[in-house]
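For reference, the structure discussed in these notes is given below.
Removed: one protein chain of the complex. Kept in place: all other protein chains.
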Amino acid sequence: MSDPLLSVEGLSVDIPVAGGTLRAVRDISFQVKRGETLCVVGESGCGKSMTALALMDLLPRRAKRRAQSLRFGKNDLATLDAKQMNALRGDRMAMIFQEPMTALNPAYTIGNQLEEAYQRHRKAPADEARARAVHLLEKVGIANAGQRLGQYPHQLSGGLRQRVMIAMALMCGPDLLVADEPTTALDVTIQAQILLLLRQLQRELDMAMVLITHDLGVVARVADRVAVMYAGQIVETGTAAEIFSSPRHPYTRGLLACIPVPGKTKRGDELGSIPGIVPSLVGTLVGCSFRERCGFSAAICAADPPVHSAASHAWRCVLR
Amino acid sequence: MLVRGEIGPVNGALQPVSRHPVALALAFAQRYSCAMLTYAAKRLGLALLVALAVSVIAFTLLHVSSDVAAAIAGEAATAADIEFIRKAYGFDRPLIVQYFDWLGRTLTGDLGQSLYYKKDVADIVLSKLPVTLILGAISLAFAVLLSIPLGVLAAVYPNTWIDRLALFLAVIGQALPSFWFALVLIMLFSLTLRWLPVSGSDSWAHFVMPAIALGYYAAPAFMRLTRAGMMDVLSADFVRTARAKGLSPTSVVFKHALRNAIIPVMALAAVQLGFMLGGSIVIETVFALDGLGYLAWQSIRHNDFPVTQAIVLLLSVVYIGLTLLADLLNGWLDPRIRVQ
Partner (left out) sequence: MATVPLTEIGALDIALTPGPGALLRRRVFGHAGLMVGLAILAAMFFLAFAAPLLAPHDPYDQDLARRLIPPIWHERGTWIHPFGTDGLGRDYLSRLIYGSQISLLIGFAVMAISGVIGLLLGISAGYFGGKVDMAVTFLVTTRLSMPVVLVALAVVALLGGSLTVVILVLGLLKWDRFAVVIRGATMQVRALDYVAAAEAAGASNLRILFAEILPNIMNHLIVVATLEMASAILLEAALSFLGLGVQPPLPSWGLMIAEAKSYMFFSFWLIAIPGVALSLLVLAINLVGDGIRDVTAPENRA
C-alpha cells in the first residue's frame, strides 16, 4: 500500500464569537490516498465545511487553524507560509464549492476564469491555456466548448456552471480535489450526473478526493472511505462497506435509519429521526457530545469516550 | 444530448438560423447588442424628457419670480419704459407661447444677449466652459486617486488603523465647508508658504488649490462606496474561488474584487462630476477662477438673467449627459446588463 497523499493529524479550528470560542473542528485526524475518495458526512454545523476550508487555508479571517501536521505529498501545509500555500492551491490541490451560481465571477468570461490559474501556475502562453480549457470543458461534458469560453456565467444554467467549476479545478491536474457539497444546490437529476462525472474523473486522473456532504445517498454512490463528523469531531471512520453494513457509533446508526431503503422501507413506514439538537460548541467541551441525543447514553458518557478500532474501522464510543 | 438540453435557448443562440449573411448579421446583433441598444435607447429617451422638464422649470422660475422687463429696463426706467420693453421683447404674450419661442431659439443655439456684457450669451458661456471642465476633471481625478486606494485598503484591512484613518478622513472631509477649506488652503499655500498663486486662471498652478478644495468634498463618498462595495465583494463566493485557484493576492483584490466593486463607483463618478460642476460656483468665486461658476456668480450679482438661465440649463444638460454616460458605462461594464 502506498503512503497516503494527505495525512491530517490533530486538526482544530477555533472561531472567536461573542462570549467565548466556538470550537468548530476539534482535533480530527484522517488520511486520503491517491485514487481514493473520502466522504466527510454530517449535519450542518458539524464542522465539515470548516475542515475543507482549513485544508485549503481558505478559512474566514477570524477563524484560527491549529494542527500537529497537515502532510500533503512532501509538504506540511501547517508550516507553509501564505506564498507557498498559494503556489499549491489551484495547482496541486483544488476545490469545488457548493453554490455554482455565485462561485464564478460575473464580470469575466468562462474562458478567462478557466485559463488564469493555468497561466499563473504553469507560466503557460495564452493559446496553450485556451487549448487546455477547451479540452477540459469537453471532458466535463460540455458541448461547443470553444464557444462557451466566450460566455459569461449568467448565461449558463446551474448544472453547466458546476461542470465549469469542476473543469476549472482540474486545469492544472491537481493531486487532491476537495469538493464541498458539490451537488447540494443542484436539481436531483443533475446531481446524479455531476456525481458520476466526479467519480469518473477522479478514477481517470488518479486523484485523491475529499467530498464533503450531508447526504448519505451521495456517500453511498462515490465513497471509498467515510468519516462521520458530529459536533466538530470525527465520531466514526471506515470503509464505505464497513460504515453502511456495520455502523458502530449510535450517531451513524441514527443517520442511516433516516434514509429510506428501496424495497425495505414500505410506503407509509415511519422514517427514523434523531431527537434533540446539536450541542453548542462554545467553551470547554467534555464527554461524548452525542450523549444528550443518544438512546444508549449512561453515566460513563460524561467522560471523554475511548476510540475503539477494528482493522480500518474506528469509532469514538464506549460501545464496542 | 443531455448537456445541450440543460442549457435551453440562450436568446435563441442554439436555434437554427438561416445561412444568409444578412440573417446571420441580424442574429448576431440580436444576440449580442439588442439588449444593450434597447437599454441605451430607453435611457436616451428618458434623458431628453428630463432635459425638457428642466428647461420648463428654468424658464418658469425666471418669468414667475421676477419682472424681467423691469430688470432689463434698469433702475432709472419709468413705467412707460418698462411697458415699452415688455411689448418689444414680447413679454406680454402668454407664458406658454413665450416658452416655445424661447425653446426654439435655444435649440438653434440662440441664447439671447447678455444684459450686462451686451454680447451673445452663447459666446460668453462657451468661452468660460473649458476652464470649468478642466477644473472638474482635475478635481474628479484628485478625489478618485485619493479615495479608491484608501477605500480598497480599508476593505482589505477592516478594523485596523488604516481603516480607522480612512473613516476619520471621510468624516472630517464631509464636515469642512468647501469655501472655508479653500480659504485655509490660500492662507497656507499662498500667503504663508507662497507656493501657489492666490487667484486667477492663467497657469496649471492656478488650478491646484481649486481642484483640491472641490475634489476633497467628493472623496468621502467615493471612499465609503469603494469600501462598502469591496467588503461585499471580498466576502463573495467568487473571490473565494479565485483564492482557491491560488491567484496572487493582487489579482484577487484588483482583478476579481475591485472589477465588481468599481461599477457603482464609476456611476457615482459621473454623478459627482455633475455635482462638482454645479459646486464650482463657490470654489471659482473664492479663487476668482475665470470659469462658468465665476461667470454664474457675476451674472447673478448683475441681474444678468439670460446668462444665469443659460448656465443653469447648460449645467443641467451636462449633468443629464453624464448620468446617461454613467448608465451606459454601467451597462457596458456589467455583462449581466450587456448580454441578456
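Order of writing sets the labels: A and B. Residues in every chain begin at 1.
The working rule: a contact is a pair of C-beta atoms (placed from the backbone, for glycine too) under 8 Å apart; a residue touches a chain by one contact, two chains touch by 3 or more.
Predicted, not measured: the structure shown is a model, and the values here were computed from it.
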Given that one chain is not shown, which residue among B:96, B:145 or B:171 touches it? B:171
By the document's definition of touch, the residue of B:241, B:316 or B:330 touching the omitted chain is B:316
Contact with the hidden chain (one of B:196, B:263, B:300 or B:333): B:300
Have a look at B:139, B:201, B:241 or B:285 and name the one touching the chain we're not showing. B:285
Please output the residues of chain B touching the missing chain, sorted low to high. 46, 49-51, 53-54, 57-58, 61-62, 65-66, 171-172, 174-180, 183-184, 186-187, 191, 224-225, 227-228, 231, 274-275, 277-279, 281-282, 285, 293, 296-297, 300-301, 303, 308, 311-312, 315-316, 319-320, 323
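Basically, only the chains that are shown with their structure count from here on.
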Where the CA atoms of chain A average out and where those of chain B average out, how many Å apart are those spots? 50
Complex contacts: residues of chain B adjacent to chain A: 1-4, 6-8, 10, 236-238, 240-249, 251, 255-256, 259-260, 333-336, 339-340
How about chain A: which of its residues touch chain B in the complex? 56, 58, 82, 86-91, 94-95, 97, 99, 102-108, 116-117, 120-121, 141-143, 151-152, 154-157, 159-160, 163, 165, 168, 190, 193
